[in-house]
Each structure stands twice: as C-alpha cells, then as structure tokens.
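Shown here: the complex without one of its protein chains, the others still in place.
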Amino acid sequence: MPQGDSLTAAYCLHLGDDALIYAQRLGEWISRAPQIEEDMALGNIGLDLLGQARALLTRAGELDGTGRSEDDLAYFRDERDFRSVHLVEQPRGDFGFEMARLLWFATYQCELYAALVDSRDPVVSAVAAKAVKESAYHRDHAEQWVLRLGDGTDESHVRMQDSLQAVLPYLAELFDDDEVSVAAASAGVGALPSALHDAVVERVGDVVVRATLTLPHEVTWRSRGGRIGVHDQSMGHLLAEMQHIARSHPGASW
Amino acid sequence: MPQGDSLTAAYCLHLGDDALIYAQRLGEWISRAPQIEEDMALGNIGLDLLGQARALLTRAGELDGTGRSEDDLAYFRDERDFRSVHLVEQPRGDFGFEMARLLWFATYQCELYAALVDSRDPVVSAVAAKAVKESAYHRDHAEQWVLRLGDGTDESHVRMQDSLQAVLPYLAELFDDDEVSVAAASAGVGALPSALHDAVVERVGDVVVRATLTLPHEVTWRSRGGRIGVHDQSMGHLLAEMQHIARSHPGASW
Amino acid sequence: MLPTATERRTTPGSFDELIAAEQRIEPRDEMPEAYRTTLIRQIAQHAHSEIIGMQPEGSWISRAPSLRRKAILMAKVQDEAGHGLYLYSAAETLGVDRSELLDKLHSGRQKYSSIFNYPTATWADVGAIGWLVDGAAIMNQVPLCRCSYGPYARAMIRVCKEESFHQRQGFEILWTLARGTDAQRAMAQDAADRWWWPALMMFGPPDSGEAASGGHTEQSMAWGIKRFSNDDLRQKFVDMTVPQAQKLGLSLPDPDLRWNDERGHYDFGAIDWDELWRVIKGDGPMNAARISHRRRAHDEGAWVREAASAYADKTAARAKGAVA
Partner (left out) sequence: MLPTATERRTTPGSFDELIAAEQRIEPRDEMPEAYRTTLIRQIAQHAHSEIIGMQPEGSWISRAPSLRRKAILMAKVQDEAGHGLYLYSAAETLGVDRSELLDKLHSGRQKYSSIFNYPTATWADVGAIGWLVDGAAIMNQVPLCRCSYGPYARAMIRVCKEESFHQRQGFEILWTLARGTDAQRAMAQDAADRWWWPALMMFGPPDSGEAASGGHTEQSMAWGIKRFSNDDLRQKFVDMTVPQAQKLGLSLPDPDLRWNDERGHYDFGAIDWDELWRVIKGDGPMNAARISHRRRAHDEGAWVREAASAYADKTAARAKGAVA
C-alpha cells in the first residue's frame, strides 16, 4: 500500500481516470446528439471532466516520483494501469443510457467532491472546489432529462426505465472501499467511497420517483476491479482509439 | 512514377492493402454473425484475404528497397500511405451490406486474379493462382446469400436492395485506371482496372436479377483517391484499432 | 429577381430607404419576398455548414494527441454547434423553423459548404481546417457583420469573434507540427497541400468570365447582404495567407503563386472549377457520409425530442391546472 505522496498520487489516478475516460465517452456524442443544444451540453460536460482529469493526472505525476506529465499518464499507460470504474468505460449507448449514467456519475461526483473540498492535498482540494460546482450542473442537467424521458412519452418511459436497469450493474463499484481510497481517506486526502453511498442513492431515488420511474435494485452480477486495473472489455478498444496517434509519434510535441 | 521493382512493389500494396483492410473488417463479424456457420464462413474469407495480404505485403517490402516486413507495412504505415479502396474500408454494416460488398469485391477479385495469373512477377502470379480459387468461393458464397436475401422475405428483399444502393458509390473506384495500375499493366505485372469492369458488372448483374433485385446505377457522388492515400473517414479509426498494440511496443516480437 | 423601379417605394422607413441609408432591417420591418428567401437560403446554408462542419474535426476528438489539444478541439467543435444555433435562430426570425431547415438539409434540398465533404486524414488536417478553412470563412463572414439584416449581422459578430480564435489555434497546431519531427512536418505539409485549393474554392465561382454565377452577386450587393465580390475576397485571402504559410515554413501547392508588384497582390494559378462543381453537385468524397451521419443522429434522437415536447406539454397543462 503506497503512503504519503505516492498514496495521494494513486488516489489522484482514481479520480483523474474516471474523469478522463468519461470525457472520452462524452466526446463521442459530439455531432451525434438528439439536438444541437445537447451536442453543446454533452461537450461542455466532457470538457469539465477533461479539465478535472488534466489537473489530477498532472498532480499524480508530480507526486509519484516519476515526473510523468498528464499526457504521459493518459497516452502511455496500458489498460492494466488505468484506475477507472466500469461505469465510465461502458460504450456509448442511446441517450437514455447516457442520462442514466450521467445522473449516477454526476450525483456521485457531487458528493465526492463536496467531501474532497477539505482534502489535505491542496491540489485535490482546489480541483474539488471547482468540480463541486461543475458536477452540480451536470447532475441538474441529467435530472432534467431523466424527468423529461421518464415522464415524456410511453416509449421514452420504457427506454429510460431500461436504461436505469442497464447501468445498475456498474453502480456498486463506485462505492467499493478499495485499499487506496481507504488509506487516502484515513490520511485526510480522500473520501471513503462507501460513505457517499446513501446520499447518492437518496438523491437519485428522488429524481427517479419524480420521473414516474422505479429504481431497480435486483442484480445478479456487478462490476468489480476497475481500481486494480481490471476493466470492461471495451476499455482496450477505447484506449486504442485514444492513444493511437500519440503512441505513433513517441517523443513528439503537439 | 515508380518503375521496375518499385512499380511492382507499389502495385503489390494496392492488392495487399485491399485484402488486409477487408480482412480486418471481416474479422469484426466473428462472434457477431447471423448464424454460427456464418461466423465460420466470414472468418474463412477473412483468413484467405489475410493470407493474400501477407504474401503481397511481404513482396512489396522485398521489392521497394526498404526491407520492410509484412508487419512493418501493416502496423507502421500511416493512413496516407495505405492504398486500399474505400469499399473495403467502410464500417461494418448489416449482413445485407456485407453480402453486397462481398459480392462486388469477390467478383472483382475473381476477374483481377484471373488476369494476374500471368503476371510477370512470380509472387504476384503465385498469389493469383491461389487467390483465384479462393475468390471464386467467396463470390459463390456472396451470390448464394444475395439470392436468399433478395428472394427471401419482404423485409430481406428491401434490405438487400438498400444494401446494393449503399455500396454503389464505392464501386467505380475499383475500376479507376490509376497511374500505378496503368504502369503495372503495361509492364506485364498488373491488370488494367477498367478492363475488368464489364465482366464484373455482367456477373453481378446476373445474380442481382436472379435475386429478384435491380442493379442501381444512379449515383450523385462516388469515392475516389484510395490509391493515392485519400481514405474514408473511418479508415483512421480502423488503423487505430489495428495498430495500437503493435505501435505500443516498438521493436517487440510477437 | 431585381426589384423594379416602381417597387422601390420611398416612404419613410421603407425597406429601400433603410437599405439606402445603410440601416439594419429588423424582423418587424417589411421586406421583399426575394430578400427574405435569399436570406433564409443563405443563413440556413451557413447554419448547416456549421453543423456538418462539426464532423470532419469531430472525428479527431477521440484521437487528439494531447489532452490540451483534445480540450481545445472539443471546445471548438462545440462552438460550431453554438454558431449553428445562433444562425438557425437568425433564420427563424424570417418565419421558418429549425426543424424545417434541418429536414431540408437531410433531404438534400438545402446545401452546406462543400469544403466539409473532404475527409480529415491526419491530425494536421485539424490544423489546416482551422488555419485555411476558418481563415477563408472569416474572410467571407467579416463583411456579413455589416449585413443589412440585423439578426444575421448580430449572429455574425459573435461567430467571427470565435472564428478568429479558431483560426489562430489552427495556425498554432501547424506551427507546432512544422517544428516537430520529420513525420509531423510531412503531415503538416501534406495537409496544406490538400486543403489549399478547396479553401480557395470556398469563395465560390468567379464573378466574371465563363464560370461566373451571373446576377446573383449583384442583387445581394444591392441588398447589402454581400459587400465584396467572390474574386476580391479570394484575393484578400490569398494575400493574407501566403505570408502566414511562409511563417509556418510550409509551401503551397501552386507553382504560379508569386507576388505581383504591379497589382500589389499575389498572383495565383487557375482553379479547377470542374472539381468545385462536382463537389457542389454532391460528388464530394464525404458527401453521403456527412449527410447520413447527420441524419442518423437526428433519427436516433427523435424519441428524445418527442419526449421533451410531450413533457413540456404535460408540465404546461399541470401548471394551468394548478392555476385554474
């Protein structure tokens, strides 16, 4: 188990990789959204997450003793070295799936960053202070859409309900108390994932009810292992796309 | 314009890249076909094409003076250096699209390789002798499916007709007399693309009629430029996927 | 059709007076039907170009070679969506609505700029689009900030501000590549070679000679929609861009390109108008792909838009019920 600076670095990778990989997925929506306003909104959310990722990966590289830059960490790590959860890795689905994913992820990030504002690491704390506002906007955006889709047409109701089901297997992992997070929490740097659970579920549950939907909870399997580098099958394909050009020109500046 | 060995090398890249890129697309069908027999058949066709590609790229590397291996050429060339036509680059569509593409491409390859059996280049000639049989099998396979889909259900008829329309813009490029092919043909190494046109259209046209379909020919635009390295937008994404691992480990053996 | 002399009424505040006085026409003002339809067509084509223009660069968001460049590119493509929105709104002040215009785009009844029918083969293309395509667009658009139709002019002011930012970013991408590895330099040169002529074609056919488009330009000029001829704008673009290419250290693919001291302008070679007409008529490399990408997004989002409007109706009905 890493300690001190390397613990903080490891923890920054958790946060940074979630943000980076979800930004990558959201970027796929640009020019493919249901209306132009949504191309902009999803692009904006992706940009916020990318900004968080850049700050956090830079911090990880500063603290882990390797002197790696944000780009070294984004483009030259292999799949097993990424620390993102399966939820953000899932391939782009329909718009209902994206809103279900965003609702959960942004609500989780709201609680997470609210807790991290008091992190002992000044960079984590500064990122959190900015990100807590961003994620509130992301959450509100998702909430509005879940209400519209849940309480819209018969078709949208069914699709939104199916989407809540589709993201369900990936939720528990957000609240797993992995070793790094536990250590970071007790070092005053991070937040304990399990401590965020109730507030997130309550908030999402409330939106779901107002959207005339029901919160599914029966699940025969659940994702595990993102924080120790065990990823969804789609992750390698995502990385191939993301890293190909950078890796094709080692040592180049852009 | 290259001459002698470098002309033959350039011409081998045309043939080899078409085969390689289409093999890559066909490989995407494995585990996704409408029935298990088709997983096998499309895998088989992909394997045949991959075999042709390997022989032809190896030959290109021998002749162009760079000493590059088949893998150097497949994995370490950039998009602008590939010589494949847009038809084979198109993203995987539905099964009807694939059968329309395969029918045209395999019929084209049949005529092409029949002509190349007499190539002055011994490797091209040997590849052609083997490939002419393979492509006849590929063509027959596609013909059988076009008949089934065209003369199957109402839905399949419509979908097959739409697929013939969908591949139409990419056909003219197969028969473009580009500089390299013209020079290779007059050097007795290659075949003149335009000279293959009528036989291919006749054969495909016959199948289409028997399948109760009509051969579309109205087209407002057509693909151009694959032979000079101007590719479909999807090509870069295909290469990202294909080359990522190889480029991530420069100099490694596998 | 040109307005006849009798149509040019001179009652105070009339269309002709406003135009003559270089005043802005606003949505509430009367205006000739031909002016209205010309503007709708032009603004819609412009809006469509922004929306379709998201695709060639958007294809590189997932592959941008550094996170900083990825962020800049995402923001840029997002700006293009924003430009599309301003412009559709400007068109809507003329009594059409966005969904109608999008239908016309999707069915091919309205055009978008042919430049977006070329594929983006390398990362350097993202730079070349910013430098050359946005550069040419600005050249076309700056005069539109003084266009006679108020909402269009105001939209263009916002658009131009962002476009010049994009143009600088594109230049900066190529600047970095041109000073990078051999492969990066080759990539930058290749992109300049491929985008130069299409960029020149963005100004449209020549104003005189065989390929000229006839009275179109003249009418638009009289209406204060157009301020400069196609050829004048093209020349301005060449004069501005050639020194930039020199600064980048990139050559431009025109052996006839040289400074003419007498004219005080750069001379340049003959444009392949056949290519332009072919691309305009729909025979561009990416034509079908661009429209089908756009149509697919629209079709796949239909259920979402329907849900949003059903929800809005329900909410309005509930609010009414609550009030009543």
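Which chain is which? They are A, B and C, in the order written, and residues in each are numbered from 1.
As a convention for this text, contacts are C-beta pairs under 8 Å (C-beta built on N, C-alpha and C of every residue); 3 or more make two chains touch, one makes a residue touch a chain.
Small disclaimer: the values here were computed from a predicted structure and weren't measured.
**Q** Among the chains you can see, which ones touch the chain that has been omitted?
**A** Visible chains that the missing one touches: A, B.
**Q** Among B:G152, B:P216 or B:G229, single out the residue that touches the unshown chain.
**A** For the chain that is not drawn, the touching residue is B:G152.
**Q** Tell me which stretches of chain B touch the chain missing from the display.
**A** 20, 24, 27-28, 30-40, 43-44, 46-47, 50-51, 53-54, 57, 70-71, 74-75, 94-96, 147-149, 151-153, 155-156, 159, 241-242, 244-246, 249, 251-254
**Q** Would you write out the residues of chain A that touch the absent chain, in ascending order?
**A** Here the touching residues of chain A are 78-80, 169, 220-225, 229-233, 235-237, 240.
Keep this in mind: only the chains that are shown with their structure count from here on.
**Q** Determine the shape of the graph in which chains are vertices and touching pairs are edges (line, ring, star, complete, other).
**A** complete
**Q** Using only Cα atoms to place each chain's centre, name the chain farthest from chain A.
**A** Greatest centre separation from chain A goes to chain B.
**Q** Report, in whole Å, the distance between the mean C-alpha point of chain A and the mean C-alpha point of chain C.
**A** The answer is 35 Å.
**Q** Measure off the straight-line distance from the CA centroid of chain A to the CA centroid of chain B, and report it in whole Å.
**A** 41
**Q** Multi-chain contacts only, two chains or more: what residues does chain A have there?
**A** 241, 244-245
**Q** Would you mind listing the residues of chain C that make contact with two or more other chains?
**A** Counting only residues that touch two or more other chains, chain C contributes 55, 62-63, 183.
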